[in-house]
Every structure is written in C-alpha cells, then in structure tokens.
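Left out: one protein chain. Kept in place: all the others.
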Amino acid sequence: MIKDSQIDGMFTHINQQGRAKMVDVSEKKKTVREAIACGSIYMKKSTLEKIDKGEIIKGDVLSVAQVGGIMGAKKTADIIPMCHQIMMTGCDITFQLDYEKSKVDIIVTTKTIGETGIEMEALTAVSIAALTIYDMCKALDKSMVISDIRLLRKIGGKSGEINNF
Amino acid sequence: MIKDSQIDGMFTHINQQGRAKMVDVSEKKKTVREAIACGSIYMKKSTLEKIDKGEIIKGDVLSVAQVGGIMGAKKTADIIPMCHQIMMTGCDITFQLDYEKSKVDIIVTTKTIGETGIEMEALTAVSIAALTIYDMCKALDKSMVISDIRLLRKIGGKSGEINNF
Amino acid sequence: MIKDSQIDGMFTHINQQGRAKMVDVSEKKKTVREAIACGSIYMKKSTLEKIDKGEIIKGDVLSVAQVGGIMGAKKTADIIPMCHQIMMTGCDITFQLDYEKSKVDIIVTTKTIGETGIEMEALTAVSIAALTIYDMCKALDKSMVISDIRLLRKIGGKSGEINNF
Amino acid sequence: MIKDSQIDGMFTHINQQGRAKMVDVSEKKKTVREAIACGSIYMKKSTLEKIDKGEIIKGDVLSVAQVGGIMGAKKTADIIPMCHQIMMTGCDITFQLDYEKSKVDIIVTTKTIGETGIEMEALTAVSIAALTIYDMCKALDKSMVISDIRLLRKIGGKSGEINNF
Amino acid sequence: MIKDSQIDGMFTHINQQGRAKMVDVSEKKKTVREAIACGSIYMKKSTLEKIDKGEIIKGDVLSVAQVGGIMGAKKTADIIPMCHQIMMTGCDITFQLDYEKSKVDIIVTTKTIGETGIEMEALTAVSIAALTIYDMCKALDKSMVISDIRLLRKIGGKSGEINNF
Partner (left out) sequence: MIKDSQIDGMFTHINQQGRAKMVDVSEKKKTVREAIACGSIYMKKSTLEKIDKGEIIKGDVLSVAQVGGIMGAKKTADIIPMCHQIMMTGCDITFQLDYEKSKVDIIVTTKTIGETGIEMEALTAVSIAALTIYDMCKALDKSMVISDIRLLRKIGGKSGEINNF
C-alpha cells in the first residue's frame, strides 16, 4: 500500500490504475479535529412563516431536520464512497430564519479525535438537514433551492486551521 | 390514521400532537412517476481542469460520484426521516463541466411506479454526487461550494407535471 | 421452495434442516394492512416532569423519539432477521404522559398494502422510540424500565382483525 | 461547541435552541466499559415449550435471536438518534426459559474501550433479540408481551459502577 | 430516460457518457421470479468435522451463516451498486457437508414478484453465508477458500427459464 501522506496538489483518492482508492491514513496522527459547515435553503416567504410559526407552536420541521442532519452525519462513511469511517465525538446544528432573503440557514459543528478531518460529516449533515426541510415543505412549495453548502472552518490536522468566513 | 390526501396548503408531515409523522399514502394511486433534479459544485478552475483530464484519461472523479449518487438515491428513505420507502425503477446521472462559471453541473433522472413522487431520490442523488466530488477534490481545493440544488421537472401523480426549467 | 401459506400452529420460519428461513409469501394476497402497537417507559417522576416541561417549552425529547421511532420502523427488515421487506405507506406515533404510574406511553400505528402484516414495524417503532427516550434521559435517571410492548390491533390479511385491547 | 461534560441533572442532549444535539465527549477519558442489560418476553406456555423443544432438537428460535441481538447492538448508533458511534469490543447474549412465569429472559453483556458508556448497545440488543423471538413465534401466539427491559449493571466511566440488581 | 428493455448483447448498466446507470425497468412486467445459486467453502477436514459436531450438538456455525446469508440477501441493493431494490418474498439456504472434497456447499433459493430477476440476491446470500463461515472458523483454519459461486437456475422474466445444472 503506497503511502499518500506526502502527496500534495494531486488527487489523493486515485490509485495507480487510475481508479479510486480509500487513501491510507494509518500514519497520520490522532488529534482533536473540529469542522463548521453551513448552507441555506431558499423558499417562499409564506413557507418560511409556516416553519417559523410551526417552530413556536409545535416546533416540528426544524426538529426533524436537526435529527435527520445528525443521523446523516453518522452515516457519512456509508454514503460518501471514499470517506473513512470516523467516530464523531460531537455534532450540533443551529438554524437561522432569514426573512430578508427568504431562507433558512443551517450551521453544523462536528468534532472528533482521529486521523482524518471531520468536514465531510459537517457538510453531509448540512445537506441532509436541508433535504429534510425540503421533504417536509414540498407539498407547500415546489420552488425551494438548496445552496451555498460550504466549509466555514476546520481545526486540527496537518493543515492547521482553515477559515472560510 | 387520519387520511392526508386532501390536505393542501398545510404541512403534510405533522401529526395532531404537532410532531412529525410519515403521511399515509395507501389510498394514492400507483402511477409511473419521474423526476429530474440538478445542482452544481463550484470550484477553482485548476480543480475543474484536473477532473476533466482525469475523466478523459482515466475517468475517475465523476465515475465515483456517479456510483455514490445512484447508491445515495437508493438510501433516500433511510436518510430523510419522513420519506416513504420507494422502489426506484431507474436512475441516471449526467455531469457537465462548465469552464465559464468554473463548476460541475449534476443532472439526475429518477423513475418509479408508485404511490408517491420520486423527487426526493433525485435531489438526494444530486446532493450525494456533489458531496462525493467535494470529498475527492478537497485535498486540492478548500473553497468549493455546492449550490443550486433544485427540482427541474416532476411527472406523474395528482399534481400532474411540474416544470421549473 | 416449499409453500408455507397453509402451515398453522407451527413455526413458520424454520426450514427442513431445522434452520431459519424467510418464509415464502409470494402467493399471499396484497391487501391493506394496519397495525397498532404500544409500550411504556417507566421513570422517576422528576424525569417525567422534565420531559413534560421540555415538551411544552421546547418540545424535544419526544420529538426526537418520534423521529427515531419512525426511522426505526423503516429499518425493521434490516434489523429483524427473518422479516420481509415491506414498503410502509404510513406511520404515526403518539405519546401520553402518565403521572400516576410515572411513565410515558407510546402508541404506534403503521399501515401498508402488501402480502404480509405490518405489526413488526409497529412493535419496532415502539421499541426504538422507547430506547430513544431512555438514551436522552439516561444522564438523569438510571432506573428507567421499558415494558408492556405489545400488539393492540391488527387489521387485514388472512387472519382478519385481531384485537388485544 | 459547548462542553457538556460537567452538566449534571440536566438533559445532556438538548442544545441552546432547545433542539437535540449529539453531546461532545471528546474530553472524556477512554476507559474499559461494560454493561449488562436484561428483559423478558412473556408468551403462552405452549409457545415456550415449542421454543424449548426446538432448541434441544434443532436449536433455532434462540439462535436467530442471538444473531439478531448481536447485529442489532452493532447498529445502535444507526438507530438511536443521539447515540455516539462506539466500537463494541465484545457482546454476549444468554437466554433463560422461565416456565413458572411463562417467559424467556434475555441477558446481554456488552464491552468497549471508549469515551462513552455501552449501555445503549446492551439495551438495544435485548430489544432486538426480543423482537426477533416475537417475529419468529407470532404465527403461533398473538398475545406475547415484551417487558422489563432495563440496565442491570454498568462498569467504567465517571459515574463508576452502577448496580440495579 | 432512454428505455433499455430491448438492449441485448450490450452492457445494460452504462449510460451515454460511458458511466454507470441504474437501468430503467419500469416497463418490464411483474412476474413471479425465482433463482437458485450455489457456492462452496473449502477447508481442512478437521475444520469440517468441528462444524459438523457443532451442528449436531448445538447447531451454531451454520445457523449463524444461515441468518447472515438471509440478512445479506435483503441488503443486496444496498451493497451492489447498480442493483434495483427488490422486495424478496422468500429466501431459503441449505448447507451440505462434503467430506470427500472437504468443503461445505451452500445452496440458496430466492423468490420475488417483480420487474427484475432475483439472482443477485441468491448469489449475495451464498457469498455472505460463505464469508460468515470463514469468519467463524478463521481462528482454526487460515487456508479456507470460497469458490464456485454461480447461478444454478433462474425462473421468470423475459428470458424464461435458465438452467446451469
């Protein structure tokens, strides 16, 4: 098994035959790693209002999205083909209703102690939470769009801290 | 179990206690249903070029995304909390490299014969394919953004044909 | 493959070598089937009060249990070895706080159109919802007990309606 | 990410917005942890006898429940929404037939080396084993009840040894 | 979505860009379909004898393989990338100990009512049952070989009956 730890500026997931591999991380150091990712789902103002009222009175759409997102984060290695299995030590999701731009913002923090970064788990949680909101509102609103899913911050590992704020 | 088929303009996933439920579709008719969804992943031009060359010579990043997206579509009911289990009868993914806007477009078609629509499967496949591309290129590019995930077309079912082109 | 549809009063899951099999249901008729199951989780009064206040103000423990139970029902064939795969057409969960007996009651209704009953899905949903409540309260209360998980009613199929009320 | 390790007497799974989170355990110490849980499935005496004879001659119902329970324990983090992923280092299940009370007792021992306790895995294994017995006997007996699922003992971690014998 | 039903003598899983797709079967007819597959695991005679004695007294290695194989069959669409989701209506596994050739033969029958064949489920069950035997005996025998996994018979569907006996 060829070590990939020094490869830089090359695709790290492609083996010598040009096909995908799951890169060897067994010589990487275990460190505390944290990632923050975000994304948004744009919708009609009336849909946003209904989620908002629902949250106050009955609290549901975002609660389900919260659970869906966290459970989705735990499935990351199962759904992203070349992702390593990671034991996430923490995961938290925050939602912000933005009436001006008529969207819900989703912010996810994930944490682990391991050999590889935890950003795919954060990005997956954002995506699944957004898809869950979509699913729960789709009878009302056929025009929703999920956008701006990206990494905000990554701490730990060889590359140190990355900030995309 | 209260029938939900006539509810319109209300959240269809919330039960009488204000908590989520999986809506009853057992009185809906089985029809052929099809959905087309799309989305894009924005990246550095140099990343796009490397995917492109890879595709021509050895075809890898997009091949893995293709498989990840199709397998992800089959997991939709497992990852989206209130989604019904659906036996997808077909799923196809097309990628388009857009050098001008420095992005990869992902277009997914899904098909089923069933009581409920197949759009969540198409949207999930787009999301998982985009996350797979992200995962495979993230060593090269820390600034990728996944955006514009939306339903393009939906055929079949009570609401007939929906077009968001 | 030996047909099992007439076997009555015998274990239907054991093959001729005495080992388990997944019984052949391909000659059974597709009918609308419904099941209602229930169960309870006993806890300290103080724990019950905290769930109750949580539900009123922010609604969380039972919301998570609701989602966990519904997603668990969808996984029934994946976790119960000899269960057939079933496409559940509806699933609903209701909770009742019982201060007198210091417990939460969980009632689940499941529905399908298929060749086999849907009671295992209802019982699995009750079990997973109870385990979820246990998990979310276990830091507070080490003495919880999950009990009385049973089938209340089953409609559809050869055996007609069964009532355990 | 707010550290939860000192929180005591409060729900540890609820974030600041009042929605669920997966608590951060990354500062907890890795120790050997063990849990013992139990539960029972009550049934007709004739059903118990058939399981018993089956066990002697061909050994099936409890063998399937044994496998179902162990595989279920490995799925705990996948089915209980806020559970951390744990690498179980051992899992054993014992069954006892109790003719006097007409029930099967299920006792599960689980073990791990990790930051969080392993009791949810033990309780999940008991539940899935009981559901498997239910599934395999349900053609014979419509009156089975699963009860008394609880933690017997927990060793390791900050709270030391807990005994509910 | 291009219809694939007439394509013959070509790869049915490759889309127009040359990448994999899940072929459209929505115009295929639902018929009763059955498949029989087999395979063998070769081992030391002493290993075979230990399985055999175990089987007579307490029935374990093959019981676990039986459950593993059946549960594996239900996961086929989850693990084989381009497989359609199929609701298997029946699955049975038979083992034969062959002392002369020092191997265990595994024979699996699967059944469904659906648009596509059920042979991948049968072949997957054989493979998972063989891997389970391997796993349970590997402490004793480092020289086991899994071989001769193949389709014996396929009934139903456009191609009629196929016999490889």
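For clarity, chains are labelled A, B, C, D and E in written order, and residue numbers in each chain start from 1.
Just so it is clear, contacts are C-beta pairs under 8 Å (C-beta built on N, C-alpha and C of every residue); 3 or more make two chains touch, one makes a residue touch a chain.
Since we're looking at a predicted model, the values are computed, not measured.
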{"item": "Chains on display which the left-out chain touches in the complete complex", "value": "A, B, D, E"}
{"item": "Selected from E:A20, E:L48 or E:V104 as touching the chain missing from the view", "value": "E:A20"}
{"item": "Contact partner of the left-out chain, one of E:L48, E:I107 or E:L123", "value": "E:L123"}
{"item": "Hidden-chain contact residue, picked from the options D:K50, D:K111 or D:K154", "value": "D:K111"}
{"item": "Residues of chain E in contact with the chain not shown", "value": "7-14, 17-20, 39, 50, 54, 57-61, 63-64, 67-68, 71-72, 75, 78-83, 119-120, 123-124, 127-128, 130-132, 134-140, 142-151, 154, 162, 164"}
{"item": "Hidden partner interface residues of chain A, rising order", "value": "1, 15-26, 77-78, 81-82, 84-87, 115"}
{"item": "Interface residues of chain B (partner: the chain not displayed)", "value": "58-60, 63-64, 67-68, 71"}
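By definition in this document, only the chains that are shown with their structure count from here on.
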{"item": "Mean-CA-position distance for chain E and chain B (Å)", "value": "30"}
{"item": "Distance between chain centroids, defined by C-alpha means - chain A, chain B (Å)", "value": "16"}
{"item": "For chain C, residues that touch 2 or more chains besides their own", "value": "17-20, 58-60, 63-64, 67-68, 71, 75, 78, 81-82, 87"}
{"item": "Topology of the chain contact graph, where touching chains are joined (line, ring, star, complete, other)", "value": "other"}
{"item": "Chains that touch, pairwise", "value": "A-B, A-C, A-D, B-C, B-E, C-D, C-E, D-E"}
